[in-house]
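Left out: one protein chain. Kept in place: all the others.
Labels for the chains are A, B and C, by order of writing; each one numbers its residues from 1.
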Amino acid sequence: MRREVPLVIVFICGAFMALQYFVPHNISAVIYQNALNWTIIIGIFTLAVGIGSLVNLHYDKISRRKEKWPYSLVTIGALVFMTVLGLSSPEAVQDPRGLFMKMYFYVLSPVQATMFSLLAFFIASAAYRAFRAKTVLATLLLASAVIVMLGRIPVGDALTAWMPEGTRISDLARYILDYPNTAAKRAIYIGVGLGVAATSLKIILGVERTWLGGGK
Amino acid sequence: MIQPGKKIPMFAIVTLLSVLSAYIAQAQPPHSHMTFVDPDSVFVFKYSSLAPQPGPPENLAAADSPNDAGGAISISWSKAPGDNTIFNSVDGYLLYRSASLDDGFSFLTRLPAGSTGYSDSDPDLKNGENFYYQVAALYGRDTLYAETAGPAVPGAQLFHTKRILVLLFMALFSGTALYLINLAKRGGTLYVRPIPGIDAVDDAIGRATEMGRPILFVPGLGEASRVATIAAFTILARVAKKVAEYQTRIIVPNYDPVVMTICQEVVKEAYSSAGRPDDYDPKDVYFVTQDQFPYTASVNGTMLREKPATNFYMGMFYAESLVLAETGFVSGSVQIAGTDQLIQIPFFVAACDYTLMGEELYAASAYLSQEPQQLGTLKAQDWGKIMAITLMLIGSIVYLFDSGAGEALKNWVIGG
Amino acid sequence: MEQISLGTLIWMTVAAFLTLSIFSFLYRDNPFYRFAEHLIVGISAGYWIAILYHTSLTDLWIEPLVDSVSAFGAAGGSIPAKIGILLANLTPGVIGCLMFTRFFKSKAWISRWPIAYYLGISAGVALPLYIQSFVIRQVAANMFNPVIIYNTIVSDLSTLYYYGNSMMGIWTGIGDIIILLGCVCGLAYFYFSAEHTGVLGAAAKIGIWTLMIGFGATFGYTVMARISLLIGRFNFLIDWVSALGNYFNL
Partner (left out) sequence: MAAGFWNKMLNLDRRWVYLVIGAATFFPMLTVIRLPIKITPEVQSVYDRLESLPRGTIIMLPMEYSPDTMAELQPMAKAVLRHCFSRGIKVITTALQIQGVLLIEQDLRTVAAEFDKTYGEDYVFLGYKPYPDIVILNMGENFRKPFPKDYYNNNLDELPMMAGVNNYSNVDCIVNINATSGVDSWINNANGRYGAPLALGVTAVIATDYYAFLQSKQIFGLMGGLKGAAEYEKLIGRPKDIANRAMTSVSVAHIFIIIFIIIGNIAFFATRKRI
């Protein structure tokens, strides 16, 4: 029961969906459409469980007074506040003047956006302190990076204005993007495609079972 | 695999220089392209006596659309006289449909000049019923009707004929994969070439011992079930075993609690198998936090305090990759990275001594663990690559003999 | 700039404070940063719950379910058919609810059923589609017509000789060769069943060079991405300062 049922479910769902791709008939299409919608509905509950685990984690920290537990209090408080706000009425999430929207645009947004913008500083610092042309390959990589960087900004062409039109840095950058870059990414994508196909196959046939986790 | 300290080979410089000089050699600006059709002359042609006599479109045909669930009919015709860029004398086409030839046709849609077909998927089209079509060409105020076509009967198909190559490829690839995994399970030998990075691992641990400094192993930010994280466990097992043998120290800061539990098991096991179970210190494999940047800050702090001789970054990495690699570089550690996150690979290559890129990480893991499932999958993917390359070359060779056949083959491969 | 209300100004100030709290991490990890970070984990989880409920759970599950229950009160239609529809609408939610067994250790294994359903469907749709779009169509794009490549190069070379014409055709032709060769060699680099010696070794070497140029391009482009994000934040701070200035007529 504990291992067999999930393996049977995975096999039936997976094999049907993989073969359905080759069968355009309307009966297969109807099953396919409903199976997809079921996936979304089940998925909603999976996401809810993820949020449940988050609450668990922080509740545990607070109740055991683990290191820096007051921060967990902030998290739980914010979660409860936002949930109550959002579920209070169907219009809560749609009203541009509502508190839910304000929290989104003036609290959630700036923090998320700023977190990511820190990367601008990090990349600059790494460029200065760590990106070295130590080997042939690293040299090639950095050269291609610098050309693309210059080629994507208007200043790049101004710097190479002495070159005839059609051979300036932006054209070189385009050439790199269009040809060697395409070749490299194609080789990688063919590998990725085969990798995903192999993993999917192993999951459907029950060869790959790590998702079942340990236990009986 | 990136190897340090290698001199740039002469031929690389020569190639680079010649490509560069050839590039600069095209010193002339591109000439403006010759235009064969002057837009003004088109206007003249339209009313010239050279224009062919107006006539209805010919060869009207209607048939069930292939490869669908039914409810659609494809209609095609050949262009009416004068419908081309030179004379431009047709203004458009009108399409009509009827359920029977006696009832008279009702208007369906108007299509622009140059059209030669239409796919009708109106909800009225019931599978198994008859439908007739008529098309007319518009010449200014004149409408010239073609002969009617039909009956066409919409219906559903059981097999999508344009996807046959996908099915073939899928079957062949799946068969190969299953065969190889089973072969490996039964103890058959599957050769995987040694991955150069593995030797580097041993060297790096020797170096740490000489310097009397610890080794830092960062298992990434992925969950325990990700392929890259699983590969990281295999590599950690190898590293920890060597560490135990050399009697140095290994530090493993974790982002994910589940990953931490497994890492503790792996390191403990490695110490036991090296015959030094007592040297294992569980406090060195610890959980930090599940917040990306604070985790990074904490690992950075560890690097600066402990000054590890070697840093390993194995598994899933996101934006923190370059921050970690930078700190490690500045504190003078040898750095070995491995990830399947394509976006992060460039940063690791630029700041680390060795980088296992994408599939190389899986290969290293398969090579070290000799686990049948990993080996079989890796080999099957190798066969998949051979199949892909063969298909590419066949395509180009067919072109050499007959470009029409080449084009047809290519379209068949693209499918639908 | 238009005059903004005091309310908006206060909200903007909150946002600016949080922005600066995050930036303070650049100096060092500190309580302001930690506060903002933990706050956002909670806010964002609450936001998820509300959005998931209002946009997805209601119209995909709850409403059809309520409709199929109330259908029993309506006239017409056979009872077995109504029961069938009710079951079809009820089942996915019930399977989904099994996920919650995760929180009870002894029953946690039941949560594998919904996971199995989700994994099976995703793996099933992915298998043929990845082969089609990532393998076969990419391979098809690598089927170049060697005759055309040869002709463009030769014809451009001859016009170059006679008229000093541009070399666009030559470069396109060479580019196509780079794509085909680079891709084959890149695949050779990721071929693990034989040692990289001889022809395979040479191919693998060209392959890794091509890969490095490709990674370099990603690197170069990424710089722009990160800088753009910073510009976005600076834009906001500038707006905030000028809003403050406008409001207090500074």
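In this text, a contact is a pair of C-beta atoms (placed from the backbone, for glycine too) under 8 Å apart; a residue touches a chain by one contact, two chains touch by 3 or more.
Here the structure is a predicted model, which is why all the values come from computation and not from measurement.
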{"item": "Displayed partners of the chain not shown (whole complex)", "value": "A, B, C"}
{"item": "Hidden-chain contact residue, picked from the options C:Val125, C:Ile153, C:Ile174 or C:Ala243", "value": "C:Val125"}
{"item": "Touching the absent chain when the full complex is considered, from A:Val93, A:Val136 or A:Ile203", "value": "A:Val93"}
{"item": "Absent chain, residues of chain C that touch it", "value": "26-27, 44, 47-48, 51-52, 55-56, 59-60, 63-64, 121-122, 125-126, 129-130, 132-134, 137-138, 140-141, 179, 214, 217-218, 221-225, 227-235, 238"}
{"item": "Residue ranges of chain A at the interface with the undisplayed chain", "value": "21, 29, 32-33, 36-37, 39-40, 43-44, 47, 90, 93-94, 96, 101, 104-105, 108-110, 112-113, 115-117, 120-121, 123-125, 127-133, 142, 146, 148-150, 152-155, 157-158, 170, 174, 177-178, 181-182, 185-186, 189"}
{"item": "Contact footprint on chain B, counting only the chain that is left out", "value": "119, 121, 326, 330, 342-343, 416"}
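Here is the rule we use: only the chains that are shown with their structure count from here on.
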{"item": "Mutual neighbours - chains that touch chain B and chain C alike", "value": "A"}
{"item": "Far-end chain from chain C, centres as C-alpha averages", "value": "B"}
{"item": "Inter-chain pair with the most contacting C-beta pairs", "value": "A-C"}
{"item": "Separation of chain B from chain C, taking each centre as the mean of its C-alpha atoms, in whole Å", "value": "13"}
{"item": "For chain B, residues contacting two or more additional chains", "value": "26, 28-30, 163, 166-167, 170, 173, 293, 342, 346-347, 349-350, 358-359, 384-385, 388"}
{"item": "Of all residues in chain A, the ones touching two or more other chains", "value": "18, 21-22, 115-116, 118-119, 122-123, 137-138, 141-142, 145, 166, 188, 190-191, 194, 197, 199, 201, 211"}
{"item": "Touching residues on chain B, where the partner in the complex is chain C", "value": "25-26, 28-31, 163, 165-167, 169-170, 173, 191-195, 291, 293-294, 297, 342-343, 345-347, 349-350, 357-360, 363, 366-367, 378-379, 382, 384-385, 388-389, 391-392, 395-396, 399-400, 403, 406-407, 409-410, 413-415"}
{"item": "Interface residues, chain C side, partner chain A - complex", "value": "11-12, 14-16, 18-19, 22-23, 25-26, 34-57, 60-61, 88, 91-93, 95-97, 99-100, 102-103, 109, 111-131, 133-135, 138-139, 141-142, 166, 168, 171, 174-176, 178-187, 189-190, 207-217, 219-224, 226-227, 229-230, 232-233, 236"}
{"item": "Touching residues (chain side chain C, partner chain B) in the complex", "value": "25, 28-29, 33-34, 37, 41, 127-128, 131-132, 135-137, 139-140, 142-148, 163-168, 171, 180, 183-184, 187, 190-196, 211-212, 215-216, 218-219, 222"}
